[in-house]
Structure formats: C-alpha cells, structure tokens
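One protein chain is absent from this view; the other protein chains keep their places.
Residue numbering begins at 1 within each chain, and the chains themselves are lettered A and B in the order written.
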Amino acid sequence: MATQHSRAAARLMISPAVLLLLGWMLIPLAMTIYFSFLRYNLLMPGMEEFTGWTNYRFFLTDPAFKAALINTLLLVGGVLLITSVGGVLLALLLDQPFWGQGVVRIMVIAPFFVMPTVSALVWKNMFMNPVNGLFGHFAQSLGLAPFDFLSQAPLASIIGIVSWQWLPFATLILLTALQSLDQEQLEAAEMDGAGPLSRFFYIMLPHLARAITVVILIQTIFLLSIFAEIFVTTSGGPGTASTNLTFLIFLETPAALRRGHGLGRGRGRDHPGQHRRDLPDADDRQEPGRVRMTRGAANRPQIRSARADRTGAPPAAAHASGGRIWRKMKVGEE
Amino acid sequence: MARAVTNRRKAVTTLAAWLIGIAIFFPILWIIVLSFKTEGEAIKAPLEVLGSPWTLESYATVQERSNYLLHFTNSVIISVGSTVLGLIIAIPAAWAMAFVPGRRTKDVLMWMLSTKMLPPVGVLVPIYLIFRDFGLLDTRFGLTVVLTLINLPIIIWMLYTYFREIPGEILEAARMDGASLRNEILYVLTPMAVPGIASTLLLNIILAWNEAFWTLNLTAAKAAPLTAFIASYSSPEGLFYAKLSAASTMAIAPILVMGWFSQKQLVRGLTFGAVK
C-alpha cells in the first residue's frame, strides 16, 4: 500500500509529531548545553562568560552523581522486578475462578489512578511515619521499636511506594494476556504430560513474553523520571541515599529561577528521620563553586510564600537550594 | 472447556484474592476513612480510629483554605486539553506509521518513546526560560502544551498498535472508492478506531491528571492543578492527617471514579500491543 502519493502523504502526516518532538528535545537540549558552558546569571543577563568544561567537571566528579546513577538503576530495576514478578503471580491468582472477581479487580486497579504526590504523602505520613503511621502503631502493638522507613531505608521505601503504584498496571496487562491464552494449548500440554510447573514455564511464560516486554518498556519510561515520590518523601536524603538522576539535576537547577516564580516549589521537611543531615546546609558557601546542594534549605519556615497561602496554592516554602553550577555563577556575580 | 472447579478450591482462591485485593486497596481506603475523622482521632491507633465518630470537618477546612474548584477545573482543562490536542497530532502520525510503514518506522517510534526517557529535569531550565519569555508561566495553556508533548509518544504508540490491527485493505478500499486522505481518516479510520481512540484518551487523561513534575514546576497558583493542590498539604500540614486525607480524597476521587467506570476500555487500551 505504498505509492508515491501515499508515501508523500505519510511524510506530511507524521511531520507535525516529529517536528514537535524534535523541537521539544533539541531546543532545550541545545540551550542546556549552551548554558552548561557558561557562567550565566539568569538574573543578570549580559554577564555570561565562557567557562568550558568546568561545569561538567563539577557535575561528573561529584560523588552525588555516581550515587544518583546507582540509585536510579536500583529504583528502576527494583520496581521492575517487583512489579513484573508480582504481576505475574497476581495475574495467575486472579485468573482462577473465584467469587467477586469484579470487585477485587476494581480494588487491584485502584492505585494506578492515584496521583504520585498523593500516594507518596499517604505512604510517608499515614504508613511509614514511625510515630503516627500505621506501621508504627503496628510495631508498637507487637512491642517492637518502630522502624523509621524513610530514614533507615529511604530507597527501599521509595521502591515500595512506586511498586505499589505500578503493580496494578503490570497485573492488568499480564492478566489480560493470560486470559488470551488458548485453553486448548494448555489442555494439549496437559495431555502431553506437562505438570503445572512445566505448563507455566513452557506455555504460559512464553505467551506472556510480549506482555512482559510492554510492561517493562512502558514502566521504564516512567520510572526513569520518578520525581514526585522523592520530592514529597525524602527529598533525596538522607544524604544522597534516595537521590536519583532526575532529582539530582533538579537539585542542581538554580534556586534563583524557582524563587518567586513558582518553579520548583519547595516543601519543608517534617520527617523526623530527616533531621540527621549529613550534608552541609545550603547557603553557607564555604567553597565558592563547590557548595554542596542544599536539601535542608527548605526547612526554613520563614520563607514560606504568603501569596501561595492566600491563593490556596502550595505553601511554597521556596527552595533556597541552588545547584553548584548556578551557585558558581552567583559567586561570580558578587 | 471449563473444568469443574471444586468449591473448596474456589473458596481458597477467593480468600487469597480478596486478602490481596484489600491489602492493595487499603491505603486508599484508609485515607478515605481518615478524611472523615478529626485531627485528634486520625493519628490514633487504627482500631481506635475506626471506633471514633465520623465528621465532615476536614472537608470543610480544606474547602475553606484552598480553592478546590479552581484546581479541579485546572486539572480537567489541562488533562483533557492536552490529550485531545495530542490525539489530533497523533492520529495522522499513527496512520502514517501503521499504514505506510517505511524501513525506519520502528526506529522513529522508538525514538519518540525514548524522548520520554530523558529526565524532564534536563530541560527544565530552558523550558522555564522559554515559558518566561513568552509569558506562559503559570498558565493553563502553557501547561497543556507541555503535557501534550510529554504524552505524545505514548498516544502515538497506543494508536499505532491499535491501527496496526485494522486491515489496510479497508483503507485501500476507501481510496479506491474515491476518498481523499482527509476523508479516509475522517470517515473510515477514525470511526473504526473508536475503541482504540477512547482507550488512548482515557489512559492519557489519567497520566496527565497525575503528572507531577511539570505541573509542580511550571505553575504557582492560578494554573495549578490538583497535583499542586495536594503538594501544598505536604508540609507542615503533612502531620494533619485528617486534612491531608480529605484533600487527597478530593484530588484522586474524580479520576478514580472515571477509571473505575472505564476500566474495561482502559485495560483494552493498555493491552493492544501486549496481547495478540
């Protein structure tokens, strides 16, 4: 079905999408790369100065970068593992006949609809909070010391929260795939003497391969840029323990940009576990250009924006944090 | 050839499935429960919480303090707007990829999906600057455009996998029947693909509704959707469980209800590409 006419039409039809995405990718990328070579002050244009690779060196040699890379891999890998294995098991269970399938299905799918900010807040406060959280209550009733999930095992806790959000997605796709499996194939295998385990490994799993691939592909896309869950729960801490690449770059973006523009609304940290900061606080720049990122900054209640409170928008405890790249330019400015 | 399943086995499965179902659903159930409690009661041990009186107090407080309706309207406009805009751009593109595949079609699709893999923060500053210069910060229009671009690859991918199931012969028949390309897409492809388009629409409304990077970073007040509304209860109100629960319930309820009602469509949409 390909003629000159239709091919020409196809090029025309696909070009808006391609151009938009290309623009979306290239323009900001070009700007980012351009800025990255500059000492650039967003607040005082015209003071740019070429700095070569300096900013890259700062970024890449930063121990936080390596930590964030590892955390990203752990986060993506952990969630993929939990959701695909859990999804297969759950799909196998839900594929059996039982009473109330409709209701259970509705319950299982529900977390997928919950926005990441909500699920992160709920898990953080209502469940993982060592004092008032349900897990805390539960531990107490057993006479155990409550476990402070977000500070003792921040990354694992985030993996848990994200897995809860994505398990329904995996389960539903795998369940549908399982239901599309031809029953006669299973019966034929049974006739051939295959036990339940062999049937699973030789018939069901290969049949699910395509679905598993889709689950992994789609989830990876979303998991690589996990942001809200970290933003709301640990802010990447303690230290860099739960900072992924997305969050690291976020931390490195200039506070100047965010302040007063609603960009990167900060939030305070109310989690007890997070008082043990092992990084120097934000604004004391001992080392020009080598100041650590400043996750504690948002603690200061006094910078909560009054405007936001009035309008009902988030009490933007403005993130006073600033990335080193941007910090550097500020220093240059002084 | 359904085989007779013993009732005992069915009972065991039922028990297991319900336990797991409730466990997965529990966090949502719990915030709904807490949202009807006073702050004092909400932080008590679970059993005490259940025994305490029910009240609408928290909802009243949230309503008083935040302009829920504004954020809700923003969420609706932004998520529906970006999805519809995305569909308008994606349908022709998916048509081209599904029915006039070239040697590089698969690569183009992969490239499109890969643009979603780039961490969005990488482009945050440039986008912010562009938005600032064009006066798009904290506008519904600006956010709609960004979310369109964000979800475009997924929309194209879903439509593509669905369109591929439509026999090309039918479109060729339309072409033989004298339909122009516009008519072919408008009168033949789109009506045939209604189920696929509906699923795509639903899923992307959900994704846009829940998107929490750009919505948090590009809005301050007037265009802030529910994701930002809820983030405002993050702290220090985070410790006020009842209010947080009420706000959470209000933020997720619309999409939860929509999701439940359109469950079948949604699952079908998700599984075009995954199930043969």
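As a convention for this text, a contact is a pair of C-beta atoms (placed from the backbone, for glycine too) under 8 Å apart; a residue touches a chain by one contact, two chains touch by 3 or more.
One rule holds for everything that comes next: contacts and distances are computed from a predicted model.
Only one chain is not pictured, and the protein name UniProt records for it, out of "Tryptophan synthase beta chain", "Phenylacetate-CoA oxygenase subunit PaaA", "Carbon-monoxide dehydrogenase small subunit" or "Various polyols ABC transporter, ATP-binding protein component", is "Various polyols ABC transporter, ATP-binding protein component".
In the complete complex, the residue from B:A174, B:I197 or B:L270 that touches the missing chain is B:A174. In the full complex, chain A contacts the hidden chain through residues 1-5. Summarising the interface, chain B meets the missing chain with residues 167, 169-170, 172-180, 183, 187-188, 191-192, 194.
Keep this in mind: only the chains that are shown with their structure count from here on.
Residue ranges on chain B touching chain A, taken from their complex, read 1-2, 5, 10, 13-14, 16-18, 20-22, 24-25, 27-28, 30-31, 34, 43, 45-46, 65-68, 70-71, 89-90, 92-93, 95-97, 99-100, 102, 108, 112-113, 115-130, 132, 137-138, 149, 152-154, 156, 168, 171-172, 181, 206, 209-210, 212-213, 216-222, 224, 226-239, 241, 244-245, 248, 251-252, 255-256, 259-260, 263, 267-268, 270-271, 273-276. Contact residues on chain A toward chain B in their complex (touch as defined above): 1-2, 6-7, 9-11, 13-14, 16-18, 20-21, 24-25, 27-29, 31-32, 35, 42, 90, 93-94, 96-101, 103-119, 121-127, 132, 134, 137-138, 140-141, 164, 167-169, 172-173, 176-177, 180, 183-184, 187, 210-211, 213-215, 217-218, 220-221, 224-225, 227-228, 231-232, 245-247, 249-250, 253-254, 257-258, 261-265, 267-270, 301, 307-308, 311-317.
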